[in-house]
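One protein chain omitted, others in place.
Moving on, here comes chain A:
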Amino acid sequence: MWSEWQRWLDQLHQVFADFAAPLSTAHPLVVLPLNCLGFWIGLKVYRRVGSPLLHPVAGGSLLIFAALVLLGVDFTGYQRGSGLLYLLLGPAVVALAIPLRQNLAVIREVGWPLMLGLLVGAVLAPLVAVVIALLLGASQTVLIALSTKSVTAPVALALAQEIDGIQSLAAGVVAFTGIIGAVLGPSLLRRLNLTDERVVGFTLGINAHAIGTVRALEISALCGAFSALAMGLCGALTALVLPLLVT
């Protein structure tokens, strides 16, 4: 019990120590504003252009990477500088309980059909991708990263740590999956004559998580609520089941 608290305090101490270190290009005072700036510009551009292809996850991270190359910062230095944000990852996952609690009435209302659909979707999303990669002869690292593709990024990161996948690869897979689903998904469903907003929202939440939820909110509030619900439930379900399957 105390070892976890100790580890957290050590991490906090490390962050403070990095702040006190002499100024360099990998210093938190350089890297943290850079992260915020990348996020902010990414968000501005996304809102202006409105294309999910430029979602801050894609646009923002690319901007930051470009800046890091210009400044000559390597990934280890960048990670150290971003220590404060890594510290927030755990509480951010915990915070997902709040929308879940607020949507509890909706879950009870729609009941079992959606829960069954969730189960099918949560299994299908990673399974289809893993099978395709397996057929193409991908290595185990790729397979493990793909297995976390249907959960929202903070949960995927926690999962990747748990099952020894590569965290950044998992995060990248989650981000690109979200972009593909959000960009192409809704129009694909329209072509199949599936226009029920509950179905569209729920499918977006399972297959495109946070990015899909942003897209669903643009369609309608109802669509967004179902997407947020599916994202949270799918994340919790996968997080519970996946480590059992892999180990």
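General observations
In the analysis below, a contact is a pair of C-beta atoms (placed from the backbone, for glycine too) under 8 Å apart; a residue touches a chain by one contact, two chains touch by 3 or more; residues count from 1.
Keep this in mind: contacts and distances are computed from a predicted model.
One chain of this complex is left out of the view, and of "Caa(3)-type oxidase, subunit IV", "N-acetylglucosamine transport system permease protein", "CidA/LrgA family protein" or "Acetoin dehydrogenase subunit beta", the protein name its UniProt record gives is "CidA/LrgA family protein". The chain omitted from view is touched by exactly one of A:Ser51, A:Ser168 or A:Ser220, namely A:Ser168. Where chain A meets the missing chain, the touching residues are 1, 3-5, 8, 35-36, 38-39, 42-43, 56-57, 60-62, 64-65, 68, 74-75, 78-79, 82, 85-86, 88-102, 104, 110-114, 116-117, 120-121, 124-125, 127-130, 132-133, 136-139, 141-142, 145-146, 149-150, 152-155, 157-159, 161-162, 166-169, 171-173, 175-177, 180-181, 184-185, 188-189, 192, 194, 196, 198-200, 202-203, 206-208, 210, 235-236, 239-240, 243-244, 247.
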